[in-house]
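A protein chain is absent from this complex, but the other protein chains hold their places.
Up next, chain A:
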Amino acid sequence: MSRYALRRLAQSVAVLLGVSVLVFAIMQLVPGDPVRAALGQQADPETYQALRERAGLDDPVPQQFVTWIAHAVTGDFGVSFRSGETVLSLILERVPATLSLALGAIVVALLIAIPLGTASALRPRKPVDWFASLSSQAGLSVPDFWLGIMLILVFAGTLGWLPSSGYTPLTEDPAGWLEHLILPAITAGVSSGAILTRFVRSSVLESLGQDHVRTARAKGMRARDVLTWHVLRNALVPLVTVGGVQLAYLLSGVVVVEFVFAWPGLGQLAFQAVESRDYPVLQGAVLLFAVIFLLVNLVVDLAYARLDPRITYRSAR
């Protein structure tokens, strides 16, 4: 297994390198000059030229890439064109907010998906099933900016129960952190919840139909225990896969939700970097997203073995 993990790590490095090359190439192809974006129109040609040189943008592209990689492996991801801050500090500054929102949203998603999906699988084609499929359809269709604004207007405006937007670090004020987290986590979690509901439903249905479940029932095991030990445990494996992908997606920033709720996450950072052609920041952010996806997938695969002892990883010799 550790050999397996090592091999996966080696693959990951190759993927990361590929991602970097790709992002670098795409940024070159997209029109828009970062220095002009930073200066606006005001700057005279000398200022413009001075800045381009300082940023190394006049070097040949392959050389720029090599320079960047050489620094990146030492942990130096460069300096933002836009703000002059180091890319690493810009990213680290936003990690806690992003983690909070992603975990909050996945909790919301699971709280929706597991009960609703299980209930609808246990009573297929009954009202609860209709309700589940209808609400998961709705959850998928509702645009999150709309949902976000509605939640703000109702819970922050009319009812005044929760703050309308913003983020408070957990370390500073745990209660404030939770208050600020609730609405964005619901907004971001609903669509993931809708997706997961469907997976839970089909996967529970599939488990229900399996022989060992029938056997368990036949030998007189209580329905509740059958569900807990034989159905749900098996149904969990595919949920981990899909849930992992959802988590990775949430971790790489939910731009719209961050925008609506003034949530200082990575999505906004990446979005701004694209807008201002801030190559170093974008490069750093995309690399981080790639790392997140690779890590989450690795963890998911390794978790399989824990959840389902039948799965083992052996390196093929």
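Here is the rule we go by: a residue touches a chain if its C-beta (ideal position, glycine included) is under 8 Å from a C-beta of that chain, and two chains touch if they have at least 3 such contacts; residues count from 1.
Methods note: contacts and distances are computed from a predicted model.
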**Item:** Per UniProt record, name of the chain withheld from view ["Protein-methionine-sulfoxide reductase catalytic subunit MsrP", "Blue-light-activated histidine kinase", "Molybdopterin dehydrogenase" or "ABC transporter substrate-binding protein"]
**Value:** "ABC transporter substrate-binding protein"
**Item:** Omitted-chain contact residue, chosen from A:Ser120, A:Thr168 or A:Ser203
**Value:** A:Thr168
**Asked** When the complex is taken as a whole, what residues of chain A touch the one chain not shown?
**Response** 30-34, 36-47, 50-51, 82-85, 90, 93-94, 97, 148-149, 152-153, 156-157, 160, 163-169, 172-173, 176, 255, 258-265, 268-269, 271-272, 275-278
